[in-house]
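And then chain A:
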Amino acid sequence: MARKTKSAAIAACMTGALVLAGCGGGGPSAGGGKISDDKVVLAVLNDQSGVYKDLSGPNSVEAVKMAVADYQKKYGDKAVASDIEVISADHQNKPDIANTKAQEMYDRQKADIILDVPTSSAALAVAGVAKQKKKLFIDVGAGTTELTGASCNKYTFHWAYDTAMLAKGAASQVKNGGKKWSLVYPDYAFGQDMNKSFTSAIKEGGGTVQQSIPTPFPNDNFATFITKAASSKPDVIGTMAAGGDLINFVKQFNQSGMRDKATLAVGLMFITDIHSLGVDQFAGTTFTDAWYWNFDKKNREWADRFKEKTDTRPSFAHAANYSAALQYLEAVQRAGTDDSDAVVGELEGKKLNDVFLRDGEVRADHNVIHDTYLAEVKKKSEVNEPWDYEKIINTIPAADAYEPVSKACSL
Partner candidate 1 sequence: MSAFIQYTLQGLAAGGFYALAALGLAVIFGVLGVVNFAHGACYMLGAVVSAVLLDVVGLHFWPALVIVPILMFLFGVLLERVFVQWLLRLDVLYNFLLTFGIALVLVDLVKRRYGVSGLPYEQPAGLRGQLHLGSLSLPTYQVFVFAFSMLVCVLVWLLLTRTRIGMIVRASTEEPERTRALGINVNRWVTPVFGFGIGLAGLAGVLAAPFRAITADMGGNFVIILFAVVVIGGLGSVLGAVVAGFLVGLVEAYGQAYASSFSQIAIFVLMALVILVRPAGLFGRQETA
Partner candidate 2 sequence: MLEVTCLSAWYGEAQVLTDVSLAVHEGEVATLVGRNGAGKTTLLRCVMGLHRSLEGQLRLDERDLDRLSPNARARAGIGWVPDDRGIYASLTVEENLTLPPVVSADRAWPVEQIYEAFPALADRRASMGTQLSGGEQQMLAMARVLRMGSSLLLLDEPSEGLAPVIVQRIGEIIRQITDHGVGVLLVEQNVTFAATVADRHYLLAQGRVVEQLDNAQFQAREHELLEHLGI
């Protein structure tokens, strides 16, 4: 068996060599051996089957393929990366699997970059592999600030959002009148992190946090937590629950009648969450969005193209994966090679703009900052078409949307 595989591999190598020899003379001038293995491989490593499947998952692979197509269309014959492959794998949100898959992708599948990787612990694991292998990693799906803090490294970038940015966006409603807050958070790393970020952002914004209530994770029954959170008569009740727990929370929050007395702010929410629960249940809820498909004409055009491929509207994670893949390929183009250090050099410090990044900038800590938005979920009567769920209340300029560069980070 092993023998057979080996000989098959040798055969494949030889055919490859023959083809190369055949085209050597008349091929595109840009080739020239500067592309490792003569191919640029973009690897999407994310949740293909679990709780984050819908908000990113297989459709992010599609988004990355769109970026590849756009790059090829733009540069045509002049493209540095003439042969581009997109591969993907399921890390099941487990750090150990993410670790193994990342090594496999970099080593065996010759990936030049890994994209997405939701779940903070998994993202941190992949960042470690990227550092060791000196290959690029752009994280989109995870929220931890540690990727650009204590665990930052030269080859890792954080593209779409982090917990600090979510908190700053949400806290921007303090100036719209939401001064008194009660926070309810799931008692594990992500929830604790969010609780901390929100508390400091609300205080900075001039609001007060009356209560911070930890809940088990996962949890089905929030009835008493909601009563308790409401007991201090806050303007805003903030929940850091995600996925199924978030839906549990919102359904029970609505039934408790609290919706008439306080605004519900959700720490981390994707448009896919609103879609699955129905816009009615979320109406009036506020949350920080990194990007909204129906925000302007440019977003909408891209979302239409996305819909043709996937039959659904994109979440911000889909758009961010597109943007990350596209900006990576642009950097390869500028560098004229897919050599990691050269590409990193082409990304660092750059001001970037595309359908996802507005006023974007790759900071010194490799946090990619951009304008963010405070969104409110529409009432059912305001919805004009499927997935038309959000009203943008505040736009938070890139400069104010994130924490300053972390002192903990040295590349």
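Picked so that all candidates are chains of the complex that A comes from, given by their letters.
We take it that a residue touches a chain if its C-beta (ideal position, glycine included) is under 8 Å from a C-beta of that chain, and two chains touch if they have at least 3 such contacts; residues count from 1.
As the structure is a prediction and not an experimental result, all values here were calculated from the model.
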Considering only the touch criterion given at the top, point me to the candidate in 1 or 2 that touches chain A in this complex. 1
List the residues on chain A that touch candidate 1 in their complex, please. 49-55, 187, 213-216, 218-221, 223-225, 227-228, 231, 243-248, 251-252, 254-257, 272-273, 275-278, 281
